[in-house]
Structure formats: structure tokens, C-alpha cells
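Next up is a structure, given as C-alpha cells.
Omission of a single protein chain aside, the complex is shown with its protein chains in their original locations.
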Amino acid sequence: MMFSRRIVIAVVVAVIVIAIAVPLVITKLTISQPVQKVLVVGTTYDPKTLDPAQAYDIASAIVIQNIYDTLVGYKPGTSELAPKLAERWESNENASVWTFYLRKGVKFHDGTELTADIVNYSIERAKKLQGPPAFLLDVIDKVEVVDKYTVRFVLKHPFSPFPALAAFTIFSSVPPNATNLDEKPIGTGPFKLESWKKGEQVVLVANKDYWRGPPKVDKVIIRIYPDPTTLRVALEKGEIDIALGIQPQDIEALSKNPNIKMVSIDGVVIEWLGMNHRRAPFNNTLFRKAINYAIDYDYILNIVLRGTATRLYGPLPPAIFGYDPEVEKYGYRYNPELAKKLLAEAGYPEGRGLRELELIISSAERAERKDVAAVIQRNLKEIGINIRIVDLDWSSFLDRLFNHDFDMYMVDWFPDYVDPDDWIVPLFTTYGLGIDGYNNTVVDELALKARQLTELNERIALYKQLQKIIVEDAPWAFLYVPKLYVFIQKNVEGFILYPVYYIDFYPVEKK
Amino acid sequence: MARNIAQYIFYRLIQAVFSIFGVIVVVFLLSRVLPGNPAIAILGPKATPENIEKVTREWGLDKSYFEQFLIYISRILQGDLGDSYVMGYSVGRLIAERLPASIELVVFAFVLSLIIGIPLGILSARKHDTKTDLILSTLAVMGFSFPSLLLGILLLIFFGINLGLPVSGRIDPRYSINVYTGFILLDTLLNGNINAFLDAFSRIIPPALTLAIPLAGLLLRLTRNSVLEVMMQDFVRTAKMKKLPENIVMYKHILRNALLPIITIAGLYFAVLVTGDIVVETIFAWPGLGRLIWEAVSLRDYMVIQGSVLVVSIIYIVVNTVVDILYMYIDPRIRG
Partner (left out) sequence: MVSSRLKVLEEVLRIKRVRYGIFILLSLAILSIFVILFSPFEYDRISPRVHLPPLAGSDTSWPHILGTDNLGRDVFTRTFYAFALDLGCALAVVILSGSIGLAIGIASSYLGGVIDAVLMRIMDIVISIPGFMLAIAIAAVLGSSIFNAIIAIAIVTIPVYARLVRSVVLSVKESLFVLAAKEAGLSDLYIVVKHVLPHVIPTFITQASMELSNAIIYIAALSFVGLGAQEPVPEWGLMISSARRYVREAWWTAVFPGLVMFLTVLSFNLIGDGLRDYLDPKKRTVIGVQVETS
């Protein structure tokens, strides 16, 4: 009896000890060797700032989008709007007052809770700082805090694309007590900043308390490879998990690499050849049409860009509502004979009487632009127009563009908000940027009308009409719409590409 | 004699200070001949009125050129090179971050070129007027004539494509290395991370070779000629006649005398190299000063361009001065 009781006790004790010890040891072991899931992202862009009130470039936006949340987001993989910090929103009849209902219980990295006051503060702060994107807030007359979780934007004029605008990074909420947001950002987003070494890398760590739940990786290292060739090498060697900014010429070879997955989507960025309508010979519609017919678009798309872009026939890219596929029938196609004829009709038979025209570009961020320009130079030479390419740095380029000091230019347009309004108004109306000096009162009127309507179908009809009028005037030579490409390693899952340059590391998983 | 040395050093230092002052004047002039409002050139086209006002006030741009120059010089003396509004940091900080990478690359390349150049030079001299000498001399001229553009591309192809080694940047970003010295080869060792060290080592080789090969060609020629010159001198002949084994003659007498001019030229070249080679750093994405200047050029970040030119020139002047003084200590003959 005694003996057996002792055995029983011993067995019981042993079982208890083992039962406690084994999980302890196991957890201890796993804790002492935490498998950190690190996602390494390679990009060619170097962020300029991490302050959402100052950021107006893709590189900064990529980082800011993962540290902060905006009021409105996108449905996965589309440019359709979806709730983010705002659960829902509504407007009055004529789209001039917008009310946003905030998600409750959203916390900043420092523990502050998100409230309507903070949204108001963030907008006021951005307005006060007058950073590069601050003009986007000009439409806002005042912000009203309705209650703790409801905020109302009163606009200066009816503006139906407003929710699309609220997806821009400047609508990120920042905590009022933060200082030095440029270098030490504090957001509500899925990642926190660990370190940022200019020109080298940005390191983000997971925000375990994120309101959508913790991200799937512990750390994101965004490594900057200013040279696209080295970015490609790094991808092929497996040094990086995700590559952003692979050059068009590398895409074909990489798409055949069995170890690498390619994600691509039609973008919303458009590239065109602009002309200065204020000057001869560009004030002549026939001359502009001649240029439109002189360019070998297929060569540019297939040889230079290697199928990494689709043709742009009119003012709007195909991926946006309001685009009318009819334009593919009435738009301009390569026809050098017709171009020569139009050139003669314009008063310059075989280019006689023309001075040497200057084409300004900035190829620092888009290397293929140099090649496209060289093709255009040759195409125009063949019909008798001599041009000289001048490759400028981006700031001098903008300087000359906005001082209207150019004959021709090539540039791309990156929408601030995904609505046809953001192509038509800034680029083609006299109350827009007015780069080219294009002036058509019908376009002015229709574009104004379109931004005041709330009914989607009515708006679409107006944009179709606008498209036709603009193409007929040939203010530009419409070139192409680059596709977006991201290359990822086989073991990386969950990455979703958006037509707008929204790079979300939150759902990305590493197997 | 001692007074001569002191005089020489004093003269040399005065000259260096004068040169540095001159460089500051040149850089100042360059910054003021920019077209248009210098404040806008500094800030870029997105300049806000407040920033323009701030920059105008900070640099006294509304005052006379003379006053502007005084402000400029007093800020430089305080170590303030201004702010890069394009890159969003102070120029001093940007340069300080990039300088170690350039120095590391140059020191490595320099050692590499010494290892290649000097032994081959001695060999060439010992076998002078033979086929070996001819081949080595030819290689030397070719090496010296190699533009870094071509050499860099060839090494990029060879190491990156043929050997499949990483050829960009200093280290794989996944190695988290605590920075102690800023020199990645040292830091990886101090971290005890051998794999990281090997990675960094394999990445420094191609850019370092690109810098080292032309320099090795130069050193080969130099070593050959000065060893030859000394070999022809009387005391070596005497030693030979005394039938000392050739190797001892070689190393004891010849090398000691021949190394002098090599050190000077090498020092001079080092001063050039230390300023960072823009082409090489661009080809291999080496995050050094040269790369910074390239970035600044493509963004037309004038503050960074000016600051870098200033810093680089000052380093260049200082190194040159030090080399001159050292050389004078080593070789009393040049004190004229």
C-alpha cells in the first residue's frame, strides 16, 4: 500500500512537472529563438519626407501609406473607394458638404485615440504647413467637428470627387502632440518607423496593436537601389522579396524566371508629348495633328517599352470610369504619309520654314523616356521636322514647364485622386494648370458641369463627350499608359497591386 | 637644417590655408552665378514664400555680395554647410553619412593597387629589357589608360553575370549590423558576423578593382623606374661586386631608396581617390560621396553639390599638405 501510494504520488508529481515543464521549455525555446519574419522591399525611389503634410512623391507615399491611414481607402486591387479610417460618408444634394463617420477605437502608435478633433487638427496643420500637396486642401472651406467620431467638410464649391481626394496621403491623421513628424512619424497604420537612412533604407516594424489586427510580417526593410540594374540583380539573387520600380526592358526576362512571380495591372498614369500652343508652329491645329500622325506608336510600345504599356488614345486612361473605348477608332495612329500631307497643309511642306524645335524631358526618374524621345526625334525628322532633345533635371524641367518656356515636352501625369476630373480639369481647362495654353470654352464649361453632378451616369456621359472634343483638337500627341509591375519572390503571398500607386505591406505574408 | 624644416612646414601650412580660402571663394562665386534668384535655386521650384524668406535671411541674400561672403564664411567656419531642401537634410549630415563608404572603398582599392603594382614593378625592374619587362610595361600603360567607365562595366559583367556575385551596394540589407566605425568591413567583424563580412567583402572587390587597376599600372611603372634608377647607382654596383646575394641587395638598398618617390605619387593619387569616384560609385551603386554628388547633380541640388565640392577640396588640400610635409621628412634632398 505504502509503496504503491508513493509510486502514485511520484507519478503524479512527475506528470505535473512534465506537464508544466515541457510547454515551458518549448515556449522558452521558441521565445529565445524568435523567427523574425522580415520582408525586404527593393525600390529605386528614395523618400523625400515622411510627413504626410509634405509628401508629394511616390517614394514618400509608399512609406507613409504603411505608417498612416487615410480617411478613405481602395477596394483590394481596384481604384474603387472603400472605408478606412472613415467607416462611411455622405454628401448633401450638390456635393458641397461631406460628412465622414470615423471608425471607433483606432489608436496611434503612441496610444492616442483617433477622434474627429484630431482629423480636424491634421487638416488644419497640413493647411498651415503649406507643403507641396497642400493645394489639394484648397477646396475645403472649413472642417466642422460634429461629435467625437463625426467630422464634416464644408467645401468652397460643389465637388463630387471629394471622397476620392480623401484617399490621398495628406488626409492621413497625425497626433497633435507629435513633434518632428518628418523624421519620427507617428501614425495609426500597420507599421511603425524604426529607422530611416537617407538614400539607403527605411526600416518599419509591425504595429502589433493595429486596428485591423497585426500585420503578417514583423519587419519591413525598404532598401533603396537608385540604379534599376542593381535592383534587378538583387531581385534575382533573392536579396529582396519585393521589387518596385523594375525597368520596362527587364520585365520580359524576369517574367520568365521561375523563381519570381509577376504582378501587373493597368495603371492610371498617362504619358504624353505636350506642345506650347502659345507659340508658332504649335498654334496651328494642322501642325499638331501632323505630329500626332508622325509618331510610330507601335514602335514605342513594342520595341522601346516592350509591351509594358498600352496606347493612350485620348485624355483618359482606360482604367478609369468615363473612358470611352470609341476613342480607339477615332484616335490618331501612325501614318507618316498623312502627317506629311497635314504638315504641308499647315504651311510647312517637308518642314520648310520651320526652326529647330526643342523637346524638353526629364529622364532621371524614367530612363525609358530618353529612348521614347529619341524615337520621336527620328520620326519627326522623317517628315521634315527637326527637334533637339534637352534632358533636364526634374526641378528645372518643372520650372520651364510652368514658366511656359518650351516648344515641346514629355511628361507623365499622376492623378492625385482617381476621378476623371483630375485629368480633364488640371490638364485641359483654362482654370487648370494651363501648361500647354490649350483653350476651348466648351471643354471649360463641360468639365465644370461634370464635377458638380452627383449622378455617376450623367458624369460618364459628359466625360465621353469631353474626350471626343479634346482628341479632335489634338492639344497633345497622346502616347501611352504604363502598366504597373511588381515582382515578388515565390514565397511571398498576399501582395495586392492597385492601379493607383498604393503599396500595402499589411496583407503580405512570407512563407 | 631644423630651421629649414620648420620654415618649410610653416610655408606649406600657410599655402594650405590660403588654398582653402580660395576654394571657399570659388564655391561662393559658383553659388552666386546661378541664374535667377539664388534662394529659388537653393530651394527648387516648389519654394514657398516663407522658405524663400528664411533662406534669404539666413544667407543674407538681400545684402551686398561682400556681406553675403562674410555670412557665408562665418557659417562655413561653424561647420554649417546649409540645408538640402531637395533631400531634406543638412548638407553636413548627408556628407558625414556618405564619407565613410568612400574612404573605405578608397583605402581598400589603394591597398589592392599596392599589392598588385609594387611587386610587379620590382619584377619588371629586375628583368629589365627582357620580354617580361616589356609585357609588364605594356600592361601598365594599358591599365593606366583604362577609363573607369569601361573597366567598371567589364567588371560588372564579369563579377555580376559570369560569376553571379552581388555587385551593388555595400552589404545585403538583411544583415542587421551595429555601426561602430562606419566602415562595413570592420563593423561586420566587430559584430562577429562572418557571413556579413564575406558578403561585404565580395561587394567591395569589383568597385575597388575598378579604382585599383589604373593605379596599379601607375605604381608598376613608378616602381620599375625608380628601382632601375637606384640599381644603376654606384653603391648598388659596389654591393654587387662584393658578391652579396642579389636578393639582399635588392631589398636592403634598392627598395629603401626607391620607395620614396612611390610614396609621394601614391599619396598624391590617394588624395584624388579619397574624394570618391563618381563614375565608379554610380556603376556599383556604392553609397559614398561620389554617388551623393551624382544624386545631387541629377536633382540639381546645388547646396549639396557646393557643400561636397568644398569638403572634398578641403580634404584634398589637407591630404596633399600632409603628404608634402611627410615627404620632406623622408627625403631631405628636396628641401631646397
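Which chain is which? They are A and B, in the order written, and residues in each are numbered from 1.
As a convention for this text, contacts are C-beta pairs under 8 Å (C-beta built on N, C-alpha and C of every residue); 3 or more make two chains touch, one makes a residue touch a chain.
For clarity, every value in this text was computed on a predicted model and none was experimentally measured.
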| item | value |
| --- | --- |
| Omitted-chain contact residue, chosen from A:Asn66, A:Thr169, A:Gln247 or A:Asn440 | A:Gln247 |
| Options A:Lys128, A:Arg378, A:Lys449 or A:Lys490, residue touching the unrepresented chain | A:Arg378 |
| Hidden partner chain, touching residue among A:Leu39, A:Val304 or A:Ala447 | A:Val304 |
| From B:Val111, B:Ile161, B:Leu198 or B:Leu326, residue that would touch the chain that is not displayed | B:Ile161 |
| Interface with the undisplayed chain - residues on chain A | 228-229, 247, 249, 253, 299, 302-304, 364, 367, 370-371, 373-375, 377-378, 381, 388-392, 396 |
| Where the unshown chain meets chain B, residue by residue | 15, 18-19, 22-23, 25-27, 30, 33-34, 140-142, 144-150, 153-154, 156-157, 161, 211, 214, 217-218, 221-222, 225-226, 261, 265, 268-269, 272-273, 275, 277-279, 282-283, 293-294, 297-298, 300, 302, 305-306, 308-309, 312-313, 316-317, 320 |
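Everything below uses one rule, namely that only the chains that are shown with their structure count from here on.
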| item | value |
| --- | --- |
| List of chain A residues in touch with chain B within their complex | 38, 40, 46, 48-49, 130, 132, 182, 197-201, 221, 223, 225-227, 229-230, 233-234, 237, 239-240, 364, 393-396, 398-399, 402 |
| Contact footprint of chain A on chain B as seen in their complex | 44-46, 48, 50, 86-89, 94, 97-98, 160, 164, 166-169, 172-174, 282, 284-285, 287, 291-292, 295, 297-300 |
